[in-house]
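Accompanying notes for the structure given below.
One chain of protein is taken out of this complex; the other chains stay put.
Chain naming follows the written order as A and B, and within any one chain the residues start at number 1.
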Amino acid sequence: MSTRIATVLGVAQLPMRTRLPQYTYADLLGRVAQSALADANVDARDVDGLILAMAPTTTLGVDEPHYWALAGLPGAARFLGRVHTLASSGLTAFRLACAHVGAGRARRVLVLAADLADESPDLVGAIQMFSDPFAPPSAPGGAASAHALQMSAYMAKNGLDERDMAHVVVKNRANGVDNEFAQLRQAITIEEVLASPVLAWPIKRLDASPRTSGAAAVLVGPAGEPGVAATGFGSFANHAMMGARMVPGVDESFFDGSDLATAARRAYRVAGIDDPVEQIDLAEVYASFGILELLAIEALGLSAGGNAARMMGEGHFHRDARIPVNASGGATCGSPISGTGLIRVIEATLQLRGQAGARQIARPPRSAAVSAIGGLFQLQDVGILEA
Amino acid sequence: MKDAGAAPLDTASPRSRSPADDFIFVDAHWQLRQSYRQDILQPQFFAALREKRLLGVRDPSNGRVLFPPRSFSEAGFCIMSELVAVGPGGIIRTLTRLPGGGPNNRPAVLLAFVQFDGADSAGAGTLRGAGTDLARPSDLIGRRCRAVFKDNPAGDWHDYWFELDGDRS
Partner (left out) sequence: MIGRVFIIGSASRIGLPGGWSIERAVHDVVEDALQSAEIISRDAIDIVVTVGSDIIDGSMIATRSGIAGSYGRELITVPSSGGHAFGAAVALIESGSAQTVLLAGWGEGTKFGAFDGRVIQADPFWARPVGADALALGALQAQRLQAGGRLSIIDAKNYADAMGSRARGPNGAPLASTAHWLMPNWVDGAAAIVLSASARGREAIVVRDFGSSFRPYCPEPEDFDPAQWVVSALGHMRDPSALVGLSLAAIEASAPTAFCETLALEALLPQTGWDVLDARVNSSGGGAVTHFGPATALRQLSFAAEAIRGPRSGDVAGAAVLDLAGPIGQATTVILLESGSAA
């Protein structure tokens, strides 16, 4: 029996695009905040807490942007802090909002996130700023090469080929067609994935999420109010040295996602979930590359180790399956870094409410697992939501 | 020293991005220089490279030997100082092929993580001689290889690369 920690009162997201030249970062936050309050039917004056999810500010080009961008926003005078756990920031910020509400210190906490991916032509350099300066130059400084190493090892261990691995993004892109907020809304085929340019073998361009601009907001209230409830959270902070997580018999978490599995177990324990296959009805997992979705499915206990790719190819985890994963299309179809974890919460909430429109899964879900990953598979976050 | 951008900070100037856009964009730069204090074990590591030797460090909390060495263990939350010889042989734990091309027309390269003999972690480096046109580079995972040094190592990361065992007579 789960204990409800807090309630999702309102959600909002802006349609994701590569470029959103008509908005500044402050504009994005203002618009999505307004929409979330409208969804919750809550007056701006009643917001008594504000949390900003913002991954490294180098990508925005304005450090500590809250000094500028929160002006006039609901709850700005009650700003509770900026959360930064890289691409996991949105989910971590949501967790913190639930804590403030659960502690009885606030009743209406607004969580905001936004990203403008196109404002910096030096985006790759900006992201590389947080790589280890003492690592050898050959060490992967970017996500594509780092996750290619993961994918390569996963394929070798489980006897999979590139075709097997392509099912994930094909599923997600098909799901994205029905998501009016998705950046990429064209279905693709396996052949197209395999023919797309190689970023870092075996990762192809169509394996990877695009550069995305977007914004998301969630309004959190106390447990017991009508709405989708947060019932559990768990996380795991790994160490930065990825090579230390590649050793059979010692620590293979970079290859097998066992650290994400620990985060999931922690969340499940709080939420009273002991049989995820039976008790989880859908999952929204952060996966900027297909390999991350497979590792997340296994870490969440939705398939046995190494089986996720085969099950994916057989139609499991599709929108009409027993446990749909990323019915929204996931990060494959758009992923603003700071907001991507929050969008997982939003998409799961919409499904649990029955408000996901054309992408609504057929079987009414009762519970959902959401996950997010920060850094190069270093910070793992899991949350559980219930209708 | 890493720079997020090379240009010095200056006042922003408005400009149009392209004739097709109706929006004015304001350019701004920041120069965010960083000066990182070198890990205290790194000089010894590089000195060993000059001598064609590879050094890892032992984590006193669990006995693991980590390569490359650094003075702090996150897992053990302790200071590390005992340098241990590792390699030159090892096992490829994973690898990827980075495609060539780009503005500098760089060559394709195989990036491998190799767990050296005697080490309990894998370190990155380039794998040479295996061919960069392999259909499935992952077929090399689990193969043994060794670090090969240049004739006159300078004491930096470019002093060695990996070659598959049996590839060099």
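Just so we're on the same page, contacts are C-beta pairs under 8 Å (C-beta built on N, C-alpha and C of every residue); 3 or more make two chains touch, one makes a residue touch a chain.
For clarity, every value in this text was computed on a predicted model and none was experimentally measured.
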Option from A:150, A:235, A:279 or A:328 whose C-beta touches the chain left out: A:235
Positions on chain A where the hidden chain makes contact: 5, 24, 26, 50, 52, 56-58, 61-72, 76-86, 92, 95-96, 98-105, 129-130, 133, 233-240, 263, 266, 374-375, 378-379
Residue ranges of chain B at the interface with the undisplayed chain: 2, 9, 11-12, 26, 28, 30, 32-37, 39-40, 71-72, 74-75, 77-79
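Definition applied: only the chains that are shown with their structure count from here on.
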Chain A and chain B, separation of their C-alpha mean positions in angstrom: 28
Chain A partner contacts - residues on chain B that touch it in the complex: 2, 4-5, 17, 21, 23, 25, 28, 30, 32, 34, 36, 38-39, 42, 64, 66-68, 70, 74-75, 93-99, 111, 113, 115, 120-126, 136-139, 141-142, 157-158
In the complex with chain B, residue positions of chain A that touch it: 21-22, 58, 61, 122, 125-126, 129, 133-140, 145, 148-150, 152-153, 155-156, 161, 197-203, 239-244, 246-248, 250, 255
